[in-house]
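Missing here is one protein chain; the remaining ones are kept as they sit in the complex.
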Amino acid sequence: MKPIIRVENLTHTYGVNTPFCRSAVDHVNMEIMEGEFLGIIGHTGSGKSTLIQHLNGLLKPTSGRILLGEEDIWADPKKIRSVRFRVGLVFQYPEYQLFEETVYKDVAFGPKNMGLDEKEIDRRVRSALAFSGLGEELLDKSPFDLSGGQKRRVAIAGVIAMEPEVLILDEPSAGLDPAGRRSMLENIRNYHKEKGTTVVMVSHSMDEVAENVDRIAVLANAGVVMSGTPHQVFSRAQELLDVGLNVPQVTQVAMELKRQGLAIDPAVYTVADLRAALCKLRGGKA
Amino acid sequence: MTEIIKTENLTFAYPPDEGKEPVLALQGIDLSIAQGSFTVVLGHNGSGKSTLAKHMNAVLLPGGGTVWVDGLDTSDEELLIEVRRRVGMVFQNPDNQIVANVVEEDVAFGPENLGIPTPEIQARVSVALKAVGMEEFTLHAPHHLSGGQKQRIAIAGVIAMEPACIVLDESTAMLDPLGRREVLDTVKKLNREKNITIILITHHMDEAAMADRVVVMDGGRVVMDGTPREILVQVEKLQAIGLAAPHTVELLHGLRQDGFDVPLDALGIQECADVIAAGFKS
Partner (left out) sequence: MLKDITLGQYFPGNSLAHKLDPRTKILLTVLYIVTLFCARSFVSYGIVVLLLATGVKVSGVAPKALVRGLKPILFIICFTAALNLLYTPGEVLASFWIFKITKEGIFTAFFMVLRITMLIMGTFLLTYTTSPIALTDGLETLLGPLKKVKVPVHELAMIMSIALRFIPTLIEETDKIMSAQKARGADFESGSLMQRAKALVPILVPLFISAFRRADELAIAMECRCYHGGAGRTKLHVLRYQTRDYLVLAAYGIVLAAVLTLAHFGL
């Protein structure tokens, strides 16, 4: 696999020359692989938001570079808008950015800014709505008449409709109830599977990330402190706890079982895996 | 034990959209909350849990039935202030419930409205800020605080009115895990040390484990009511109404299907690991 985005030595400092000067990300290096589903985890203030706003050129690095494909995205600042079409970013609580009279028009905002023709816009709007789990009957409704969960899906469709090579979602399930969370994540998983494009999901729920992504990058203290498959990351669970992050409940149970002397892999992170491991340990009789 | 809140056959419907029939958000709720208890109200979005919360200090008035707060009928307009000083409310969005520019001024807002004399307001503000662990932020500007800290300020603002009961209407929904922890620890402490009744409205299942009592709502009705141990182990029933049992319970539930002899009601991590390990040792 080859990287689609490379972050090289990225530093971003807010409030230079003021007493509030601080680096939100500090000499960060990371790669996002083409076609992968990457989870970025870290608590508030770990630099997550600052990092992802660099990936589509909303923020300009204080120092360091962001490479998209092989090209520095700031090589020609005039072309930064085209970077935003290639790297789609869905902010936290995106439903608060809806503004058009109809769902159709709102989802079409991005494609329209790209200068596409009517037919292509129409295709994209419909396909994006389907990916985000909304029916066509909503197209002519006002987005403000929808439920909270539906509004969020419209907003996500608005970014998907640009058909970006990389889709970044900041806390897509924040504030939703368990059923809403589940179906939202299912839609994102399906989108990744069917489109085959790169998806980056930022979250502070370890359980959510563990169950969905191929790879996890852990952010703490303005830098990437760990990255790898969920299994690799959770095998260093103690370090996660040390930087103030949680590990999935299942992993915590497994860790405790291991500590009590059971021969269990302490890095399992799904209910099904731990169940299977325990059955195996007992001697295979299921 | 005395009850602080009691509802009898409470029904409520929001004004419907044009040309549509009104839908009942609450369909006959009979609930009684004991003074000093810690109750969690669970339910998915639209289950009526927030509508119920808003009846507990007369933000909404019953469409049918009655709500009593400390024996006062909430639909009696004369008693409005008396009801609200007894039951404080903390809302979801921390930014939209802070009135003042300075933390201490915000905490003082309630007592000022009640006409408490100045020296006593000052005493109450400092007690309230201490109770939520925010005393070092007395003179800070609220918009520089984290979400969890803002919610603790909102809680302090309620405590300064010396209420018997605090209702938290999805107050943890917008917070990160750290912020949620801060708020939960704070209300737990207030419940234990000051004997303030806590009613926590949430859809986070793990928050239910810390309560004395869990009330589950669905379709405007109370569908389950009991201790966390009684409620959280009903894996299938919870899933059927759009909720999810904690992973620990889900694990034990699965293991029982696999033929393990483990109890279902081990809610915490430690407890869950202990019962599994015990199963292996015997």
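Letters are used for the chains, namely A and B, taken in the order the chains are written, and counting of residues starts over at 1 for each.
Following the convention adopted for this analysis, a contact is a pair of C-beta atoms (placed from the backbone, for glycine too) under 8 Å apart; a residue touches a chain by one contact, two chains touch by 3 or more.
All figures in this text were calculated on a predicted structure; none of them were measured in a lab.
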Original post:
For the full complex, which residue in B:T11, B:Q35 or B:N93 touches the chain that was left out?
Top reply: B:N93
Subject >> Contacting the left-out chain in the complete assembly, out of A:N9, A:Q97, A:N190 or A:Q232 >> reply: A:Q97
**OP:** State which residues belonging to chain A touch the missing partner chain.
**Re:** 53, 56, 58, 81, 84-85, 88-91, 94, 96-99, 109-110, 113-114, 144, 158-159, 162
**OP:** Kindly note down the residues of chain B that lie in touch with the hidden chain.
**Re:** 57, 59, 81, 84-85, 88-89, 91, 93, 95-102, 104-105, 108-118, 121-122, 125, 141-143, 157-158, 161
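Basically, only the chains that are shown with their structure count from here on.
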Original post:
In whole angstrom, what separates the CA-based centres of chain A and chain B?
Top reply: 30
Original post:
Which of the residues in chain B come into contact with chain A in the complex?
Top reply: 44-46, 146-147, 173-174, 176-179, 203, 205, 242-244, 246-248, 250-251, 254-255, 258-260, 269-270, 272-274, 276-277, 280
Original post:
Can you list the chain A residues touching chain B in their complex?
Top reply: 43-45, 147-149, 174-180, 182, 204-205, 207, 244, 246, 248-250, 252-253, 256-257, 260-262, 271-272, 274-275, 278-279, 281-282, 285-286
